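With one protein chain held back, the other chains of the complex are shown just where they sit.
This part shows chain A:
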Amino acid sequence: MSRIKELQKSLFAGTTSNARQFGMIFTLVAIVLLFQILTDGLTLNSSNLISLVSQYSYILILAIGMLMVIVAGHIDLSVGSIAAFVGIVVARAMQDWSLPWPVAILFGLAVGAAIGAWQGFWVAYIGVPAFIVTLAGMMLFRGGNQYIGNADTIPVPEGFKVIGAGFLPEVGPNTGYNNLTLLLGLLVAVAIVVREWRVRRTRREMDAEVAPMWISVIRVAVPVAVILYAAFRFAGGRVGTSFPVSGIILGVLVVIYSFITRNTAGGRHIYAVGGNSRAAELSGVKLKRVNFLVMMNMSILAALAGMIFVARSAASGPQDGIGWELDAIAAVFIGGAAVSGGLGTISGSIVGGLVMAVLNNGLQLMGVGSDRVQIIKGLVLLLAVALDVYNKNRGRFSIIGSVTRPFRRDTPTGPAPSVEAGQEPAKTPVAG
């Protein structure tokens, strides 16, 4: 192993988290820098960063749920329609019943849960493929949106808009920056330091090799620098704007769901079901319940995304959410999930979604028309996955493959060792 590889390994692997996302993160950074140059510094401009977050947070929220659906071996095509349906239901509820907006949000989530239970029932307990159930849901809830809204738009009250168009408020002394955003950046930076410290402690407890201190310092210093830079950018925008509330919702969800998928028994079960559902079932995993909850969770997140979008655009309309499912699915696959299930991470999907978002945003800033943006996005999706498949077949380091390893969940790369070659293949699964 070469020196560089060894360094790469100690910097990005063998610790907690899927720090092997080197490849994807590298790609993201490269794209950001590329557009920063091509747009003469517009990309990392405060107001652009702020609009980037508020414009894509709902897609990334969908990507979280979609990752879990895809890991479990399913797909959800209905998320855009569900988002639109919940959006219109909530808007109408606030307009007709003058429901207070916090209650309306809870109501929206409840509607999402009910829809999710409906879809989860067909997928998990009846055994209809999710592709079909959600294709049906796509039509069903799109029609529902138009039925309830009379194919028209319904405005939402001011208070509700905070979840989509709100920002961290200005408090404290006038520093020329948004104080809360700076504080948030500081908290995240502290969290990164604490996590690295805990990783080292865990490694020691497992009698595993602990990386030298200077490696840990690099591993902490680089992201902390990026976070603090971003914090100043977000805090230094036009007065009245700062880090978007929707971005905070996204951040909280990422943390929660990363923890669930990586560290809990329930999360393990999702990977087990997607990796080999029969084996999971014979290990005591409640297959139906896992499938049901994963589908239901997706719809709840879709409801949330729909409400954020409605809040951001101040009204709910019949065209909301069209094509969102495709953006979310693309983010998950660019982020390294396997089509056959069992592989993928939340953070990978978020990075995949950000790659698409930055690409979209950068091309728009450059004045590229939406026709060509679509073409380029399509090619990027195809190439990203093709490169990964190619590398896997060749047994080389695979960017996406490396991202797809959650906490020491090593995937085989390269041809099976020859021990396999002479081995008896499995026989008929059930024969006595």
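Following the convention adopted for this analysis, a residue touches a chain if its C-beta (ideal position, glycine included) is under 8 Å from a C-beta of that chain, and two chains touch if they have at least 3 such contacts; residues count from 1.
By definition in this document, contacts and distances are computed from a predicted model.
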Undepicted complex member, UniProt protein name, chosen from "Dihydroorotase", "Succinate dehydrogenase cytochrome B subunit", "Xylose ABC transporter ATP-binding protein" or "phosphoenolpyruvate--protein phosphotransferase": "Xylose ABC transporter ATP-binding protein"
Contact partner of the left-out chain, one of A:S46, A:Q146 or A:N276: A:N276
Candidate in contact with the missing chain, chosen from A:G65, A:G120, A:G342 or A:G362: A:G342
Chain A residues that touch the omitted chain in the full complex: 16, 202, 205-206, 208, 263-266, 268, 271-272, 275-276, 278-286, 342-343, 395, 407-412, 414-432
